[in-house]
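Entry: chain A
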Amino acid sequence: MFEAIAFYLFAALTIVMFTITVMTSQALYAITAMAAGMIFISAFFFILGADFLGAIQIIVYTGAVMALYAFGMMFFDTTRDVVEKRTNPQIVFVLGVLAAIMVVAIFVAPVVSNNIQALYPIQENIGNSQAVGMVLFTKYLVPFELAAVMLLVAMIGGIVLAGKKMDKSLTLMNEEDILSMDDGFEPQEGGH
Partner candidate 1 sequence: MIDHILTLLIFFPALAAMLGFVVANNSMRAYGIAVAFIEFALSLWLWYAYDPMVSGMQFMESAPLIAAFGINYLLGVDGISLFIIILSTFFTLIGIASLTETRRIKNLIITLLFLEMTMVGVFAALDAIVFYVFWELSLVPMLYIIGAWGGPLRIYASVKFFLYTFTGSLIMLVGMLFMAYFYYQATGQWSFSILEWYRLILPENFQLWLFAAFFFGFAIKVPMFPFHTWLPYAHGQAPTIGSVILAAILLKMGTYAFVRFSLPLFPDASVFFMFPIAIIAIIMIIYTAMVAYAQEDIKQVVAYSSVSHMGVIILGTFALNVEGVSGSVFLMLAHGVVSGALFLLVGVIYDRRHTKLMSEFGGLASVMPRYATIFGIMMMASVGLPLTINFVGEFLSLLGFYKQSHMLTLTAGVAIIVGAIYMLAAYKKMFFGTVTNDANRHLKDVNRTELIGLIPLVIVAIWLGVYPKPVLEPINNSVESVIQLMHDKAQSAEAKARIPDLSGKNGITTMQEAH
Partner candidate 2 sequence: MEITLTHYLVLSSILFAIGLIGVMRRKNLLMLFFATEILLNATNVAFAAISHYIGDLSGQMFAFFIIAVAASEVAIGLGLLIVWYKRTGKIDLDQMNSMRG
């Protein structure tokens, strides 16, 4: 019963929050609702016993991602009302609703399967984080390491793109201009 109440409550809350996120024209509202929605989602994770995931959700999403977005908002000066030219809003909603209906139409039928076996069963006696750790560092070691690489890529990419060097474009400059430039433009040592 508690579970049901919690589910419906948080479901309603996330839906509302995310709806605000996509519908509002106030960037500030959007990001706030977004952050709230993220936190509410972590509530589902806790309800479902995925404690580790819930924690990650709050830390990564609400902490890191939202912080980045907030930074971005300030950088782009979008704290005011966002003016967006709406083109064919009906199509957007029709498509969205259609998508939802289609998916739901399939999902209302319960999954029937006799062959689903938990390959990495959740054991009741141990904590979720430990279990996750076990799987993560055995079976999912390679994806995990690759995720690290991915984050490195993201980091490098983010830094490179946002770096000062991008302000000038060798791609567009004439050869003469490049040569006449002082060598200070050459990649500076360890400058990231």
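We adopt the following convention: contacts are C-beta pairs under 8 Å (C-beta built on N, C-alpha and C of every residue); 3 or more make two chains touch, one makes a residue touch a chain; residues count from 1.
Selection criteria: all candidates are chains of the complex that A comes from, given by their letters.
Predicted, not measured: the structure shown is a model, and the values here were computed from it.
Undergrad: Determine, using the touch definition above, which of 1 or 2 touches chain A in the complex.
TA: Contact with chain A is made by candidate 2.
Undergrad: Can you check the complex and tell me which residues of chain A touch candidate 2?
TA: Those residues of chain A that touch candidate 2 are 1, 3-4, 7, 11, 14-15, 18-19, 21-23, 27, 30-31, 34, 37-38, 41, 44-45, 48-50, 52-53, 56-57, 60-61, 64-65, 68-69, 71-73, 75-76, 78, 82, 84-86, 89, 91-93, 95-97, 99-100, 103-104, 107-108, 110-111, 116, 118-122, 128, 131-132, 135-136, 139-140, 143, 147, 150-151, 153-155, 157-162, 166-167.
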